[in-house]
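Missing here: one protein chain of the complex. Every other protein chain is in place.
Per-chain numbering from 1; labels A, B and C assigned in written order.
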């Protein structure tokens, strides 16, 4: 990654509430502000009222807005573009959509998206139905009707009902940014001290909004890395899960394989299924399975039959796939397993981000059962690493785990668009019918890869399965020495993948005092912090891993060049422990966070500075 | 373990073939001998014919036997007691059963077990139906009828059919000891050179026996550790899986919990299910589930309702239980998970022993999901460690993995019988209805254990689940800091278990040149080798781990006392890698074997001597 | 039915302190209320109930009941509940599941639960969609439905929960709509009294992701003609004017009008929920609009021994005949020897 980047952190988030003058947006915005202030955030706000006192309802002129910029670290201005826009009607959308970051989240009250209102707002057609908002994460909610429904048992007038719908929007935003409700509750109690019914109603709607966001598992999709210095080229905005889906399709086309995608919905991975399902025109076979096991097993069957078998899930679903993945290891078939991580253990925190499935994908199978593990590190490079997962899986005839997380998957960033031609060749180790004396477990002596002999091909008829295989013939074998041989060769085959992946690179100082080590979705924050500090003259470098098993060949070399190594992860220390296994000779420090949130630059800087001083 | 032990290794196995004079036992025995000789085994044989030339059929006097003792290392005599007895009729059983090691395997041709034959042999009743063979692993096979069935399409006379049944027995024993068939095939070709039908018939039966043993997953159940110096007391012979089952029942009785056992059959764990199913008289609830997931989930439900929930399986089934075990971690309920390991990956080698599921049980779950892991190390101490698994699971309200393997589970050894009174107290952290302001996630400040509040109890009504819990109340919480706090407390709770387990002890030298490290089922071989070498004056000690997570507190202390540490395992190095994570400061050497077989003393000695010399 | 409530519980006694988190207008609210009303009519204390659920919007249910509750993992509630019930058969166990939770990932546990006949109640919230994961088609979604995961329409033939359950040896099946909580409560009460697995399918509306999917059946303005409430021992009459009925014609059911073509109530089928042969129950459960009204109420209710009783019987039998009285008897049984 050559481009210069800056981080837009979650703790420097910009939210814009916009609606008609009567929609109570000022109040909503200031409630969010006050609550955030109580949490100790620094902030800057920018309310903008309509020019006229009584602007015509539903027009752009009548839109009232409140922008708030909050941050853990000092915030100097109300923010340029919003991460989240709440648009209570089409006019509010029209007035503010240009000021939403590409990839940002837009919450709209669909109840107000009527033809009449489009007209008033100056839209030609329904902006939710055309391509206009393609690059935003749009959450369509019937705020008005849900508010009404919520208050149907409370005896207040219709106007009060309508007025309280801003609380629904506020509740949703509170959920997305994990804000407590007590400040606003107190506010409501004071404001409506004499109208207890209104207190009850407003609170009820506030909670309804919060719970609604929880129920529909609404995620804040702001992402960290915004390229500042662009290379020239054509750009688009892209979210991690979409980029990932496209990477898979691209790899299938390039390798001339049918893409088979078997999945069972789960947050935050479902969007990949939704996205690939839109692209059947390339011949992709999409299967929404009855469960995760069927999803994995079907992908293995498809691979056996010559397709590119892919399966996706998040932690709990990946746990269920372990046995099937073992079968793919034993049968040495391609299989791409996508793990969009979320907070664990168990059901955990489905909508929060975490990196705590690393050891599971490395070791969560019975027996000696090695698999390739790679991780994307930005939303856009989900495209590249999804492609890479397919390439490695096919070229090495073995399962590959592709690791992402809720933060990457849902986040978006500008992407310099690649073309099919930019992507590396995928060498498919197909056996063909002219094969002489075909043996299913004969291997390429260099890569140790067996050939892919696809059903339907004459001359290659053979049978495979989960029992230990005899070397070369692939027949069932209980022979002790054969078992040891095969166990070792399966391990060796995976370590040889190191010859087929790029070396590790370092950002910032190439040697010196402190090497920051990270992997996966933390790249944006680590990169920003390290390069900023390096620019300030600190002896600090960043080695960020996309390839985890096997590790890049030059890992030792790089580790040797630094006095201290600090491994930063959103878990209790899984990669650092893996490094202790694989590279025991180095001493590792670790910095961990398990809050369902990404790192913040501020906390990282703190850590790094501390360590640099201590030397 | 204070008693002195000697090893009876697989490669010093004694097999006795016995039948009527006409049954061809001499030929069978010598075939086994020749085949073993060709494999490079040292051996000693002892044929014993009936005294009379034509002893009456079916009587003890008419029994013809052939004993063979084979070994990788020098064998000086045909062996005392047999590891495996093949008894073609009741008389052969009668004549030889005293000379089978307790816990040994007896293969009988049930077709000959008729009342008439019992009489002739001098049995009062059917020896297969009464308690007589309780302490052996008896394989009942209809050898005669299966042979007939097998040859029904080959046109040879009845006598030739009957005569070839010894080949069935031989085929079975070949399977059990992984012998190749070619030597015997050649022999048959020569012997019956002029009668091609007999060649075909005998070969067919030989293979039928081999495949039959494979199909019914016959295991050779010889075990290694035979106590030589007994403490005084009452002894019995016991196999690992039976000891384990009894340990569970004992723990349930001691803790006054209903034992709930939920399982799905799988080799080599099924026998535990069969054994507990025999003991419903203690109120145990046994559930043969529809699959492993249901087995685990049902055990969790039972634990929630106040029972001692246990589930058993082997590697592939454990893979399936991962998600459910995560739920038990999150809900902090007792759950004992028994993993009787077999050769992997995938279906692998179902009847062979291996230690390759360690990393799976340590890390095979999504999220930060710690569990206690302990391992038995001899068949008899499966009793103790099963009990211990229950104790720790209840006292610490958390899942415990109990690790055994096919070798331990199926093997047997003499056991100095324990009594309920010998077993340590189990302190059940029950909440009772007088609890004031009960909160499901309030913890014991020392152990961090929450209380077990059992449905049906007034005043303790509460709800739990897999979503992250709020500290103290146990309500669903998405709060970032609470999540970090809970994640850490779950980890800390498990590390505090170290206060409730014994320290690690060392056999042989207490300090010095070489510390051999092992865990689980390899104890017998490691112990024998190390103590023999120590007796010879070598500076060598053995630290064998039964407690794996957490590690005993004094682990560092012991590691420090040796110059070299060698970790020996039946896998590619899982425990050693775990030690590299947990105790990074030490350097580890490793010795691994992945052949589906236990270590042999010879190969261990070789390794150890090499290392001691190199110093 | 004679409802005893010697303890005079109120609905609120079964209502937990947790805030209910479903979307406004969700059909789940009515089900929750009906359950609280139902349990208040019975005489068991809150601590005697355990609500076990999987994952889904519906599976949040246990949090809102002031009883013991377990919000478990996706699809596994029947297995978990089996452990609860066997561990303590005195507990009254309710399984809460959705069409995705129960019939997709949980299908295996579901069918095995049916054949075992454990004494539990299963409430299947059938909204024909995955609610919690934001609207993918489920195993009960109609062929052709456009959802997030089926942009061109679903290509899966749906299950009928009733047919599947009856094919799996289910002994008790009832169906209710979410817009009649009072009637629902009465069915809950009945189910609770039935010894064995009672399965209740609820036609539940998800206003957010699959709004009005049951409207052709449950819609206020036509429901009398599109639903038929079956009552054991009563003729199968329905319709606003109660003029329509169900008759058997060979092996087919047909809708007839009383008074037309000489048809009288005598010609109609009389509902026999207790018939052991499931043939007619399956046919009734299979009826669907527009041809037929959808059958509501207890369609099948056949007594049989329960799994928990069978487990306990074997324990009792085993206790009676076992020669082992204490664990030490076991440990010391068989061949032993003394070392001095």
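To be clear about the criterion, a contact is a pair of C-beta atoms (placed from the backbone, for glycine too) under 8 Å apart; a residue touches a chain by one contact, two chains touch by 3 or more.
Note that the coordinates shown come from a computational prediction; the quantities given were computed from them, not determined experimentally.
**Q** List the shown chains that the missing chain touches in the full complex.
**A** By the stated touch criterion, the chain not on view contacts A, B, C.
**Q** Hey, which of A:293, A:486 or A:542 is the one touching the hidden chain?
**A** Only one of A:293, A:486 or A:542 touches the chain omitted from view, namely A:293.
**Q** Of the residues listed, A:304, A:441 or A:608, which one is in contact with the missing chain?
**A** Only one of A:304, A:441 or A:608 touches the chain omitted from view, namely A:304.
**Q** From the listed residues A:116, A:236 or A:587, report the one that touches the chain absent from this view.
**A** A:236
**Q** Can you work out which residue in A:285, A:553 or A:583 touches the chain that's missing from view?
**A** In the complete complex, the chain left out is touched by residue A:285.
**Q** Which candidate, C:159, C:188, C:238 or C:292, sits in contact with the chain we can't see?
**A** Of these options, the touching residue for the absent chain is C:159.
**Q** So which bits of chain B touch the chain we can't see?
**A** Considering the whole complex, chain B reaches the absent chain at 142, 145-150, 207-208, 211-212, 214-217, 264-267, 270, 273-274, 277-278, 280, 288, 290-292, 316, 346-347.
**Q** Using the document's contact rule, name the residues of chain C that touch the chain not shown here.
**A** Considering the whole complex, chain C reaches the absent chain at 105-108, 111-112, 115-117, 139, 152-153, 155-160, 163-169, 248, 251-252, 277, 279-280, 282-283, 304, 307, 310-311, 314, 317-318.
**Q** Take the complete complex as the reference. Which residues in chain A touch the chain that isn't displayed?
**A** Residues 102, 131, 134-135, 230-237, 246, 249-250, 253, 258, 260, 262, 279-287, 289-291, 293-295, 297-307, 309, 323-324, 326-327, 331, 416-420, 454-467, 475-476 of chain A touch the chain absent from view.
The rule is short, and it goes like this: only the chains that are shown with their structure count from here on.
**Q** Mapping chain-to-chain touches, which pattern fits: line, ring, star, complete or other?
**A** Contact pattern: complete, every chain touching every other.
**Q** Pick out whichever of the two, A-C or B-C, is joined by more C-beta pairs in contact.
**A** Pair with more contacting C-beta pairs, B-C versus A-C: B-C.
**Q** Taking each chain's centre as the mean position of its Cα atoms, how many Å separate chain B from chain C?
**A** 43
**Q** Where in chain C do residues touch two or more of the other chains?
**A** As it turns out, chain C has residues touching two or more other chains at 55, 73.
**Q** If a residue has to touch 2 or more other chains to count, which residues of chain B qualify?
**A** Each of 293, 323, 326-327, 331, 465-467 in chain B touches at least two other chains.
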